[in-house]
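Below you will find the structure I want to go over with you.
For this depiction, one protein chain was excluded, whereas all remaining protein chains were kept in their positions.
By letter and in written order, the chains are A and B; residue numbering begins at 1 in each of them.
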Amino acid sequence: MSTTTLKTWQAYAFAAPAFIALLPFLVACVFILRFSLSGESTAIEGFSIRAYQDLMTPFFGRSVWLTLRLALIATIAVMFMAVPLAFLLTSLTSPLTRRLLTVTILLPMILNLLVQAYGWTLLLGPSGALNKVLQSLGLIERPLFLLFNETGVLLGLIQTSLPLAVFPIVSAVRGISREHLEAASSLGANNWRVLKDVTLPLLRPALVGAGSIVFAFNASAFAIPLLLGGRRVQMLGVAIRDMISPLFNWSGAAAAGMILILMTLLVLVTSAWLVRVTTEKTKG
Amino acid sequence: MRVALLPTEHGGSYRFVMLALAVVGILVSALPVLVVTIMSFSATDTSGFPPSSYSLRWYGDVLQLFTSDDPSSAQSVVDSTITSLVVATIVMVISTGVCIPLAYALARGQRKVRAGMELLFTLPLVFPLVMLGIAFLLIAESLALELGIWRIAIPHVALVLPFVLRNCLSAMNGISVELEEAAISLGASPMRAIWDVVIPLMKAGILAGLIFALIISFNEFTITFFMYTIDVNTLPIWMYSRTVSSLDPSTLALSVFIIAADVLLIVLVDKLIAGKGNLF
Partner (left out) sequence: MKYTLTRRGLLKTGAGAAAALAAPSILNASGSLSGKEIRLLTWSDNTGLAILENIAKPFEEMTGARVIADRTGSTSEMVAKLRASGGRAQYDVITLAGVGAVELAGDGLLAKPDLNQLPNLAKVDPRFRTGADGHGIGYLLWTGGLIYNTKTFKEPPKSYAEMWDASYNGRLFLPPATWTDALDTIYATGKMIGGDGTNSEEAFAKLAELRSNILTFGENPAQLSELFRSDALDIGGVYAPAFFAKELANSEQSNMGATYDVEEGFFADLMYTIMPKEKPGADDAVHAFINYTLDAKVQGVMAEAVLNGPINQEAVMSEAAKASPFIVKPEQLSDKAVVHDKTFIADVREQWISKYQQTLS
């Protein structure tokens, strides 16, 4: 059976409004690309690839590597929490608990990041509640440093991107037909088997979609590394901000932005391609 | 279905692991908010967690902010809140309005086009916001148009598109063509079939999209920071200047207030769209 029911012109007509909405952004993209090739650092003037050449330093390389690494770890951690959360959300029968849980998961998107960082400091800071408890129990002598380093940044990234993953997965979970699962369990497969052989493969497109959105979001993060990294974790987003002000190297910032975008896209395209290849294989 | 995904009993290790992971997720989401909420009820004005005594005095301060002519800032919190609400509503309506037909076109259109389009509409998420902010500002200034509130709304729409589209697409995936075909064979026009059959089935996804758009726009800071003007600014901008100068409990009380406002908005949208509550 073909899934194509739309004629090409119809598909274009349906997509047109969204394109118009996206257009200002696309203009901005072209603008940034053009800026990255500018010969001047705060204006578009002439052509030069100097901005890119200037970025080829070990410091920038480390920053790129750090960004990819943290974004990847955070994405994996988020997926491990988002799937069970989506299962939990869809299996709750009481509407009140379901609403409470939904709002709870959305909370990190709502609260001002400065205030959230303050909340984390009270909890996990060097003299925060956790360290106080551990110290009074005699479990540690010196406080654990959980904030103002990579651990703090990871925590923040996970927290802010979790809702982005949960909701697409919830929608997909709702779409899994009951028969699939019942058939699997009636064949005697235990829960883990059902998860591995039935649920996860069915959820794969949604998982990849959610994963990419989380990865992209984290790779371009800048407020979190700034606030929970105590400025010591130089992710690309922070580096770009510093180039915009106070360094006023806007062409450099645009070039760094382009590199970040290309890398993220590369990761996204590769993962989408991997999924396609593996899905086609399993389908035989 | 529900029983199999998260068994209520006899789940063994599976149930335990799944629940444990979910609990970790809930803690990560809720803990800072919880701390901040508790602190906002503190009776003292210096921080220390947990507070030694509790009171509602900081909420009184917040109430005063909204009711009196704000003495400490010429930017009024009421104006900022109204601007934020208007922008968020515009963004919500436009982004969802354009994403529903797009999601439909992508789900029913050609496979090959779909992957590319999905990627294209993920782009706003990939761009570092600071860079986007300054790019939008430079473009807006070079156009020299009086855009008013659209200065902020236009970038916001682009920004929320990935989220809204993802949610609409996930919902669209589960809707089989047969349903539509059945409706058409019963005499409905194709548009009618979409409106009567597909849209109701997409409701959960649409609702999630609406709410994401609302929340993201209402709380967006980075791009707005570049785009706001002295006459058009939003609540997060107002809040930012406040948190930088002090993190006293009244700021925390204000945060709790903003959370409450968000939750109210979410519930409102949910009621309006879903009637009996479909997202939740």
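The definition used in the following text is that contacts are C-beta pairs under 8 Å (C-beta built on N, C-alpha and C of every residue); 3 or more make two chains touch, one makes a residue touch a chain.
Since the structure is predicted, the reported quantities are computational estimates derived from the model, not experimental observations.
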item: Residue, one of A:Gln53, A:Asn190, A:Ser245 or A:Thr278, that touches the chain absent here; value: A:Ser245
item: Option from A:Thr151, A:Ser185, A:Gln234 or A:Ser271 whose C-beta touches the chain left out; value: A:Gln234
item: Of B:Met117, B:Leu138 or B:Met172, the residue in touch with the unshown chain; value: B:Leu138
item: Candidates A:Pro84, A:Gly125, A:Gly156 or A:Gly237 - the one touching the absent chain; value: A:Gly125
item: Residue of B:Phe163, B:Phe218, B:Tyr240 or B:Phe257 touching the missing chain in the full complex; value: B:Tyr240
item: Missing-partner contacts on chain A, residue numbers; value: 42, 59, 114, 117-118, 121-122, 125-128, 142-143, 145, 148, 226-227, 230-234, 242, 244-249
item: Residues belonging to chain B that touch the chain removed from view; value: 46-48, 69, 71-76, 78-79, 82-83, 134, 137-138, 141-142, 144, 225-226, 228-231, 233, 237, 240-241, 243-247
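Here, only the chains that are shown with their structure count from here on.
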item: Mean-CA-position distance for chain B and chain A (Å); value: 16
item: Parts of chain B lying in touch with chain A, wherever the complex brings them together; value: 1-8, 11-15, 17-19, 21-22, 24-26, 28-36, 39, 47, 49-50, 94-95, 97-99, 101-102, 104-111, 113, 115, 117-132, 134-136, 138-139, 154-155, 157-159, 161-163, 165-167, 169-171, 173-174, 177, 180-181, 204-205, 208, 211-212, 215-216, 219, 221-222, 236, 239-240, 243-244, 247, 251-252, 255, 258-259, 262-263, 266-267, 277, 279-280
item: Residue ranges of chain A in contact with chain B within the complex; value: 1, 3-6, 10-12, 14-15, 17-18, 20-22, 24-25, 27-29, 31-32, 35, 80-85, 87-88, 90-91, 93, 95, 98-99, 101-120, 122-123, 128-129, 155, 158-159, 162-164, 166-178, 181-182, 184-185, 190-192, 194-195, 199, 205-206, 209-210, 212-213, 216-217, 219-220, 222-223, 236-237, 240-241, 244, 250, 253-254, 257, 260-261, 264-265, 268-269, 272, 276
